[in-house]
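With one protein chain withheld, the remaining protein chains of the complex are depicted in position.
Order as written gives the chain letters A and B; numbering starts at 1 within each chain.
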Amino acid sequence: MPEKTAATTASTGTETVTTTAAAPDTVLVTKAPKARSLWSDAWHDLRRNPLFLVSAGLIVLLLIVSAFPGLFTSASPRDADLANHYLGQPNWSHFFQPDWFGYDGQGRSIYSRVVYGARASIIVGVGVTALVTILGTLVGMIAGYFGGWVDTILSRITDIFMGIPFLLGALVVLTSFEKRAIWVVILALVFLGWTQIARVARGSVITIKQADYVVAAKALGASTTRILTRHVLPNAVAPIIVVATIALGGYIAAEATLSFLGVGLAEPTVSWGVDVSSGREQLRNAPHVLIIPSVMVSITVLSFLMFGDAVRNALDPKLR
Amino acid sequence: MAELKKTNEAVDATPNVSEVETVEAATEEAAVQAIEAPVGRGEPILQVRNLVKHFPLTQGILFKKQVGAVKAVDGVSFDLYQGETLGIVGESGCGKSTVAKLLMTLERATAGEVFYKGQDITRLSGRALKAVRRNIQMVFQDPYTSLNPRMTVGDIIGEPFDIHPEVAPKGDRRRKVQELLDVVGLNPEYIHRYPHQFSGGQRQRIGIARGLALNPEIIICDEPVSALDVSVQAQVINLMEKLQDEFNLSYIFIAHDLSIVRHISDRVGVMYLGKMAEIGTDVQIYDHPTHPYTQALLSAVPVPDPQMREGRERIILTGDVPSPANPPSGCRFRTRCWKAEDKCATEVPLLAVPERFKGQDTPAAHESACHFAEEKDVVHAA
Partner (left out) sequence: MTIIEETAGVPAPRAGGEASGPLLEVRDLHVEFHTRDGVAKAVNGVNYSVASGETLAVLGESGSGKSVTAQAIMGILDMPPGKIPHGQILFRGQDMLTMSNDERRKIRGRKIAMIFQDALSSLNPVLSVGYQLGEMFRVHQGLSKKEAKAKSIELMDKVKIPAAKARVGDYPHQFSGGMRQRIMIAMALALEPDLIIADEPTTALDVTVQAQVMDLLAELQREYNMGLILITHDLGVVADVADKIAVMYAGRIVETAPVHELYKRPAHPYTRGLLDSIPRLDQKGQELYAIKGLPPNLLKIPTGCAFNPRCPKADDICRTEIPALVPVTEQDGSELPGRGSACHFWKETIHG
């Protein structure tokens, strides 16, 4: 019967890891008889995908910049030298120097502000995505798994939130706060953004709950918690992750937009959105003050979109 | 594996109080004890009485009102004896899979009783129900969807032990899982692999190993080989027969393939539109069928033997199976039956030994739900 009697020395420590719901992506594949999971297959594809490599590289760079901005510039983003640097032009050859990207209307180094501003974008993007994923998955999973009136109520609530125009809703919510710290912006975006994930989660849970392996677990007498965490969630998680990574870029853009409109982050917080907003004033004579932080936002958003796309293709090869 | 039964005390020591609602603690205790008691070979272990399952058809989104019901199972009775295999055959929509779900308490019966060792499992809950679930297991049709693709084989076969920890102590589980793999003919080294690394037949073996893990008394097999290749079907059937002897199992074997059912079953029940048309031993049903539906079904089976085929009478039924939401009055088969008369439209034929064969010592004297039951051999060449 067994075609390969060779010892299957696959997956170092997988069996202990899989007890936590979404962790089987840590499978380490060794030689011949591979213990191939969905995630290791996806990784195999991703490693060869230039789109993924470029976007992942940019994202890693962004994460490092936002964690250790001091490594990339010696100048402080808040040091203003109006006398010497008012709207100083960029010096493209001065790599990593404070005057690389020039100076803004208050004589602050734009390069330094770009470096320090990354943190706000990443915190908002990652924070919103994490909270939205947790909240949306929870709501979607409960609605999809239990069905009936629970589903009816939760789905209607989701619909109501979906009906609120994102930007208008955020404007209304944020203008009602006087002091807008970063967590206020995050919560406002979560408040309006969780519905997308909830829908995706509900859809995939409904498909999965009818699968025979869920029926088999029920027949064994498994508790609902066990079925949800061991069977439903691990199988529903792939599309949720894809939607979440793609949405992450959107949240970063949303933060910039709201800051630009004056209802998001505000001085003295250093953020790209804030800089775009202040750059507007000197658009005519010093366009670089606005363009450089805008380009940063675009590159970041694009990286996350490409990353999400690559992950989706790897997880669901049928889409290609 | 037999010694596992002794660890029941562990359950009793940790009662799950929160779930005890419908049954009082004392009666539940009695139920659990009854469920754990052994049953002698040849005695009924499962008695199904007048089992009914209707799925309501509703209209409206907010205020649902019932507009009808799909009568998936509509009054089915049979016994399963310890150590035997009862085959249940029928076409799609006859309710055979719903019967399996009801026996597994995956669906709540609309009416009727299922007695497992004297306890009506349709009314059990909590600890007693969990004890029943340990003893009645299931093997599914599709080996591709019945195994969680995100779990390793070791986790899949070990899951029953996680749910019923009293069966195997934690340190012992890995060994038990490997033992089970060995029992079903798979390499015990495979426990770290994922289901998609196996072929259909191997996956079905994994499914069987999971079913065996808790050392159950009854295994309900819902089309266990119909998704497999012909050359692999025989391997799985042989394995199931071997396991039955080894672990003293009783099988309910649900299938549409009549040849396979004959091979594995001691007794066979034929279902049509939610009702049992005929039930008897394999010889009674296959060689001496008295219900016209059974006869038509048997005659329609394509036989891989042209010589035998040519000598056989073929009854080709007209039309399709009617919808179970709106079954014909009286005898449900009458719309496709060549013998149907007025009586068939008004009187529901009961499942009983037909009057004309009563008291006779002939294989035709078995239960058949037809007003005009008549013996007819359609399987053997004339």
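Everything below uses one rule, namely that a residue touches a chain if its C-beta (ideal position, glycine included) is under 8 Å from a C-beta of that chain, and two chains touch if they have at least 3 such contacts.
Computed from a prediction, not measured in an experiment: that's the story for all the values here.
S.K.: Considering the complete complex, identify which of B:Arg49, B:Arg123 or B:His263 is in touch with the unshown chain.
M.R.: B:His263
S.K.: Just name the one of B:Gly201, B:Pro224 or B:Gly269 that touches the chain not displayed here.
M.R.: Considering the complete complex, B:Gly201 is the one touching the chain left out.
S.K.: Taking the full complex into account, find the residue in B:Asn238, B:Thr346 or B:Gln360 that is in contact with the omitted chain.
M.R.: Final answer for the missing-chain contact: B:Asn238.
S.K.: List the chain B residues touching the unshown chain?
M.R.: Missing-chain contacts on chain B: residues 91-92, 199-202, 229-235, 237-238, 241, 256, 258-260, 262-264, 282-283, 286-287, 296-298, 300-309, 314, 316-321, 379-380.
What we mean here is this: only the chains that are shown with their structure count from here on.
S.K.: Starting from the mean Cα coordinates of chain A and chain B, work out the distance between those two points in Å.
M.R.: Once rounded, the distance between the two centres reads 49 Å.
S.K.: What does chain B use to touch chain A in their complex?
M.R.: 61-62, 104, 106, 129-130, 133-134, 137-138, 140-142, 145-152, 154-155, 159-160, 162-164, 185-187, 189-194, 196-197, 207, 210, 214
S.K.: Quick check on the complex: what are the chain A residues that touch chain B?
M.R.: Going through chain A, the ones touching chain B are 1-2, 4-5, 7-8, 10-11, 14-15, 18, 24, 33-38, 152, 211-213, 215-223, 226, 230-231, 234-235.
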